[in-house]
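A single protein chain has been omitted; all remaining protein chains appear in their positions.
Right after this comes chain A.
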């Protein structure tokens, strides 16, 4: 079966991810609907009379999946910004890579750029 770890750990990681999201949104994370929903869901399913509770495992799995989603979206975006977001170099920068400078042509180039 899936070794998901403890539900407390999942909940704390989820709250951490929600804090990242709320930092983007600019609001305190306790205002967010996701925080309220998670808190109620974890509280409601904490105590049941069954020893091996399938519903608890289902909820924990769903929480772990949502955590995976939030975390990987954030990491993916960070990697994208770090490596793939800059676009091409301009001609001046490309020439500057090898120490050359583009010529000054006050009369215009004579063809379309």
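Convention: contacts are C-beta pairs under 8 Å (C-beta built on N, C-alpha and C of every residue); 3 or more make two chains touch, one makes a residue touch a chain; residues count from 1.
Heads up, the rule we're going with is that contacts and distances are computed from a predicted model.
Missing chain, UniProt protein name: "ATP synthase mitochondrial F1 complex assembly factor 2", from among "Elongator complex protein 4", "Sodium/hydrogen exchanger", "ATP synthase mitochondrial F1 complex assembly factor 2" or "Guanine nucleotide-binding protein subunit beta-like protein 1". Annotation for chain A: contacts to the undisplayed chain at residues 1-4, 18, 20-22, 24-25, 27, 32-34, 37, 41, 44, 49, 55, 57-58, 61-62, 64-66, 68-69, 72-73, 75-77, 79-80, 82-84.
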